[in-house]
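Moving on to subunit A:
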Amino acid sequence: MIGAAAVVDGLALALLAVALFSVTIRGLVSGVWLLVVQSLLLALVAATIGVSSGAAHMWAAAILTLAVRAFAVPAVLFRVLTAVALKRETRPLLSSRDALIVGVGLALTAYLAAGRLELTGAFPARQALPVSLALIFIGLLLMATRRKAISQLIGLITIENGIFLAGLIATLGLPLFVEIGIFFDLLVAVGVTAVLTLRINEQFDTMNTDELRRLRG
Partner candidate 1 sequence: MSVEGPLPGLMLTWQIDGMSLFFALVVLSISSVTTVYAIGYGRHHHGFPGSGLLYALFILAMLAVILAGDAFTFLLAWETMSLTSFGLVLTDHRRATVRQAAWAYLVMTHTATAFIVAAFLLFARTSGSLVFADWTAHAPALDPFVASIIFVLGLVGFGTKAGMIPLHVWLPRAHPVAPSHVSALMSGVMIKLGIYGIVRLSFDWLAPGPAWWGALILALGATSAVLGVLYALMEHDLKRLLAYHSVENIGIILLGIGVALVGRSLDLPGVIAVGLAAALFHVANHATFKALLFMGAGAIDAAVGTRDLERYGGLLRRMPITGACFLVGSAAISALPPLNGFASEWLTFQSLLTLGRVASEPQTALLPLFAGGALALTGALAVACFVKAFGISFLALPRSQHAAAAREAGALEVVAMGTLAAACVALGLGAVPVVSFIGQIVPSAGAPLAGPALGITGVGSGQLVVPGVAVALVALGALAVSLPRLFGRVRSRVAETWACGITLQPLHEYTATAFAKPIRLMFRDIVRPVRDVGIVHRVGTRFVASVDYRSHIAPVFERYVYVAIKDRLVAIAHVVRRAQNGSLQTYLAYVFAAVLTALLLAR
Partner candidate 2 sequence: MNEVLASVGVSFAQLGLLVALAPGLSGLIKRMKAVLQGRKGPPLLQSYFDLVKLLRKDAVVSEHATVIFRWAPAVYAGCFATAALLVPVLWWRAPLAGWGDAIALVGLFALARFALALAGLDTGSAFGGMGSSREVAVAALAEPALLLALFAVARRSGGTDLSSASGFFVAQGVAAVAPSQLLALAAMVIVVIAETGRVPADNPDTHLELTMIHEGMLLEYSGRPLGILLWASLLKQIVLFSLVAALFFPFGIAAAPSEIPAALGGFALKLIVLALLMSLVESSSAKLRILRVPELLGAACALAMLALVAEVVVR
């Protein structure tokens, strides 16, 4: 058990590192690749818990993670990127350095906040819950500081990942049918968002959300 927890802790820290890294980079393709890495790590977490606890549906979760988060979603995103021929996030609201500083600050906040929540009986990985909160915060940071629609989508998926991690740790996953529903939703969400992104690109000739500031008051 202890060994498994340590593994999960390691994986969680890796997730955090990946997320912080994604804050600093500007390339959109690499951003999506980092999502793939996050998803793989999550699948590993699920698998580890599955091995250690013997819960069969954790395996299902791992496989679903691989299929949806690591394969389907990035595939859609790559399609969009190809369609709009876009490479880099230009002029984010924060420079890479500042974004990293804020990201680390948010991660610390997450540790502080999560420390107050006593999750007795959860999977005993101490890092996992703070990391999941940190992922949520970092996702929000990404959404709030990036101008490209696709970057905001990356942020949104980071948030989802954080929630998913928390779900894995805290409750060994939701009931399977709920989880399938959530995965399905994620897939549709990404699909719908992709469609919207394409349409926005078509309409405004850009994916810059600066254009999307006309509805006020």
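Going forward, a residue touches a chain if its C-beta (ideal position, glycine included) is under 8 Å from a C-beta of that chain, and two chains touch if they have at least 3 such contacts; residues count from 1.
How were these candidates chosen? In short, all candidates are chains of the complex that A comes from, given by their letters.
Note that the coordinates shown come from a computational prediction; the quantities given were computed from them, not determined experimentally.
Trainee: Judged by that same contact rule, which candidate in 1 or 2 sits against subunit A in the complex?
Mentor: 1
Trainee: Quick check on the complex: what are the subunit A residues that touch candidate 1?
Mentor: Touch residues, subunit A against candidate 1: 93, 113, 116, 140, 143-145, 152, 209, 212-217.
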